[in-house]
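Note that this complex is displayed minus one protein chain, with the remaining chains in position.
Residue numbering begins at 1 within each chain, and the chains themselves are lettered A, B and C in the order written.
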Amino acid sequence: MILVPCPNCGPRNSSDLRNTGEVVPRPDAATASLSEWRSYLYLRDNPAGWVTETWYCRSGCRTYFTIERNTATNEVRGLERT
Amino acid sequence: MSRHGYRYSAGKLLKHGVTRGDWPRMWSKPERRDSYDVVIVGGGLHGLATAYYLAKNHGITNVAVVDKGYLGGGGSGRNTAIVRSNYLTPEGVAFYDRSLQLYNTMASDLNLNVMLSRRGHLTLAHTDSALRTMTWRAEVNKLLDIDSSVIDPEEVKRLTPSLDVSSDTRYPILGALYHPPGGIVRHDAVVWGYARAADHLGVHLLQDTEVLDISCSGGDGPDGKGPGGRVTGVRTSRGDISAPVVVNCTAGWASLISNMAGVPLAITTHPLQAAVTEPCKVFLPTVVVSGSLHVYVSQTDRGELVFGASVDPIGTYRVNGTLEFTEELAGHVLELMPGISKMRLMRQWSGLCDMTPDYSPIMGFTAVDGYLVDVGWGTYGFKAGPVAGETMAETIATGRTADLIASFGIERFTEGDLVGEKGAAAVGH
Amino acid sequence: MSEIDFRGPVDSVALSAPDGAITLADESSCTKVLVRGARKTAAGIHLKVTYGRSRRRKDGVLVCGSRPGEWTLLAEPGRSGDVAESIPSEGFVSIVDITHGRAMLRISGRDAVGALAKVCNVDLADDMTPDGAVFSGSVAKVTCDLVRDDRDGERSYLISCERSFGRYLFSAVADACVEFGVDMPPGLSIH
Partner (left out) sequence: MSPRRIPSRPGELIDRSTTVSFTWNGRAFTGHQGDTIASALAAAGVEIFSRSMKYHRRRGIFSANHWDPNLSVQVGDEPNVRAGSRRLLEGMQVSAQNVWPSLRFDLGTANQLVGRFLSAGFYYKTFMRPQFLWHSLYQRILRKFAPGGRIHWNTSTHGAYDKRYAHPDVLIAGGGPAGMAAALSAAEAGATVMLVEQEPELGGHLRWGANDDLEVLADLRSAVEASPGIEVLVDSTVSGRYDHNWIAINQRSHPLAPERLIKARAGSLVVAPGLIERPYVFAGNDTPGVMLAGAVRRLTNLWAVRPGDRAVVLTASSEGDSAVADLESAGVEIVEVLDARSGADIVKVDGRGRVRKVHLGDGRTLAADLVVTATGWTAPTSLLNMAGDRPVYDPVAARYFPHALPDNVLATGGITGDGSIAELLAHGRETGELAAARALRIRHDVLTTTARSTSPKGPRPETVPDDRIPLRRVPHPECYRSSTHGLVDFSEDISSKDLMQAASEGFDSIELMKRYTTVTMGPSQGKLETVNAASVLAEARQVDMADVGTTVWRPPFSPISLGALAGRIFEPVRRSALQDWHEANGAVNLLAGQWVRPDRYGDPMAEALNVRNNVGLIDVTPLGKLDLRGPDVPKLLELVYVNRWQKLKVGRVRYGAMVGEDGVVSDDGVTGRLAKDHYLMTTTSSGAGAVWEMLEDWLQTYRSDWEVHVTPVTGGLTSINVAGPRSRDLLERLVGGVDLSADAFPYFSVRTGTVAGVADCIIWRIGFTGELSYELHVPSGHALHVWESLLATGSDLGAAPFGVEAQRILRLEKGHYIVGQDTDGLSKAPTAGLAGLVKLDKEDTVGLPELRAAFDRTDLPVLVGLQPDDPTVVPEEACQIVAGDSNEILGRVTSSRMSPTLGRSICLAQVDPKLAAAGTSVTVKLVDGSRITATVQEHHAHLDPEGERQRV
């Protein structure tokens, strides 16, 4: 049970939040090509190291925010509100 | 099977018992060559099976299997060893049925007892919609000649008396998908069987050899990698190897290896956890799976219960395991079998799964010439190992994608033709 | 609507341990009004407290900073109208009466922390969660809003959840109190 640093609630058990995965910028739906769109939908960097990812403070303040997490160690750092 | 192998038999056991003579090595420690026709990255079940079938079915023996650790150290040695073919989609059924056929004859094919135990596989349904999905699977299975049917709670109880089939539980058992040919195999033995057989046919098994980079030329990306390029070899922790064909069989680490060739994947890496109890006298004759409760369980010949669950929700390369996995697991197992509440959990572990958006693998050629993938296995890799090896070998040897894996190509993510296995895959064991 | 009784999700009298070290009572019928709006709106300025804190207004209404840009106002039953009207509504402000939408219980006494520690993972130490603290978390696997609202110097917590979970939540918390001497009333069970 890792601790996720919520910008409002302080460190919280990860079970109180939902991880929505690595941050992937959404292309402009009106102009995006199918291949750009499907890269957004499916392709992920999936690094073994630092990744920027989004969490939703589901049982707490209901804020979406991003943090950096090292997927090799589960160490977390930095945070900002989306 | 063997060109120069040492055959195992009851007679040899007797002879060694009497003479107390040493057994030969199961596989040799080869001297690494500078170049191979095919380099397979990943010394697990898939990599070893691919090497074996390349040598056996296609006579391609100048092959190296490289692994950063020991053989079978990844998912091959950490899974819960369940085999079955009662999938949802026709393409899935055909593929896994071939795998089950190969498992059936594996002990004699590889001259190693892999302890296939076709003890029957039950997928429990606790809701109307789960029962509907079970019926869907059973009906597809029957049309493809797979022994699979939906049975009622009384029949479930008859097959597995330890299950609580009373109707007043939070998750009543409304029925089950029963698949008599499903069962379990000694997973490590499968790895060793392929390793030993491949070694005997001349394949080089290079352990403790980590791939640091894939060398490419002519591609769109930096260093000649990426679409349009072609593979020239691999750089390893023990030196460079040149090879026109490099195959990625690295499961949880697939993205990292694939990025070395400039081929991004629709994969995220998640741990899949498992646990085992202390032994108790044997009472569980079948493999029991509950999708709604995210649990599967079987009992080993030593009396231990082996449990698995669905993948962890948070992607990570860390395999430390979590407490919440064991808590939820225990709660759910006891819903099914309240009588075992005093059994004790002895060990938990986890392996890395390469999850794809449609719960189906990514197999075959890529946009980089000579770079092939056999990845995206998620939680299904063990069941598929033999057929994946066979079809990847065919694809490499013939230069055209084997029919059985035609729907698993990497291009489906750009063309939007995902495979419909997801419906059945909430827990797929 | 005075002629029609309000019926809450819990049908139980208050429970307490013989030694009085823990009491548990349903307070679902209390007035609960949700206010949404930026802190710089008139409503935000009026309500004042920030996320995580609460204060009792002169009219007895407990103003809780329940989320960033969100306040939950708690009062005795039947006050939805006057509580809602007390909020300046200029600008982009939403006022929603959630009296019917939230179940609420109060757990008090020396052993309240011990009972809650069995079902809630939030650190209830005095510095982490002082009197007046407002927070959210999982209680027996239900997402709840909690307020530490001590009474006469004794620990007390208000816990509210989505109304449909109310019966279950009350049962689960009562079950956690059994260890401290509370008898589980007939008809309530977590199983």
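FYI, a contact is a pair of C-beta atoms (placed from the backbone, for glycine too) under 8 Å apart; a residue touches a chain by one contact, two chains touch by 3 or more.
Remember, predicted model here, so these are calculated numbers, not experimental data.
By the touch rule given at the top, the unshown chain touches A, B, C in the complete complex. When the full complex is taken into account, the listed residue touching the unshown chain is C:Y51, out of C:Y51, C:W71 or C:Y157.
Check B:V65, B:A81, B:V140 or B:L256 against the missing chain and you find that the one touching it is B:V140. Contact between subunit C and the absent chain runs through residues 1, 3-9, 11, 29, 34, 36, 50-53, 65, 92, 94, 96, 98-102, 117-121, 123, 125-130, 133-135, 140-142, 162-169, 172, 175-176, 179, 190-191. For subunit A, the residues in touch with the chain missing from this view are 1-3, 5, 7-11, 13, 18, 20, 26, 28-30, 32-34, 37, 40-41, 54, 56, 58, 62-64, 73-74, 82. As for the chain not pictured, it touches subunit B at residues 8-10, 12-14, 16-18, 20, 22-29, 69-73, 77, 90, 104-105, 107-108, 111-119, 127, 129, 132-133, 135-136, 138-140, 142-144, 150, 162, 170, 183, 186, 188-189, 192, 207, 277-283, 300-303, 318, 320-323, 326-327, 329-331, 333-335, 338-349, 358, 416, 418, 420, 422-423.
FYI, only the chains that are shown with their structure count from here on.
Between the interfaces A-C and A-B, more contacting C-beta pairs are found at A-B. Our note on geometry: subunit B versus subunit C, Cα centroid distance of 50 Å, whole angstroms.
A straight line joining the Cα centres of subunit A and subunit C is 31 Å long.
For this pair, subunit A with subunit B, the centres built from the Cα atoms lie 29 Å apart. Taken residue by residue, subunit A touches two or more other chains at 15, whereas all remaining positions touch fewer.
The set of subunit B residues that touch two or more partner chains is empty. Residues of subunit C that touch subunit A in their complex: 51-52, 67-68, 121, 135-138, 143. Contact residues of subunit B toward subunit A in the complex are 253, 255-256, 259, 264-269, 313-318, 322-324, 357, 413-414, 416. Of all residues in subunit A, only 1-2, 14-15, 18-19, 21-22, 34-35, 38-39, 41-48, 69, 71-74 touch subunit B in the complex they form.
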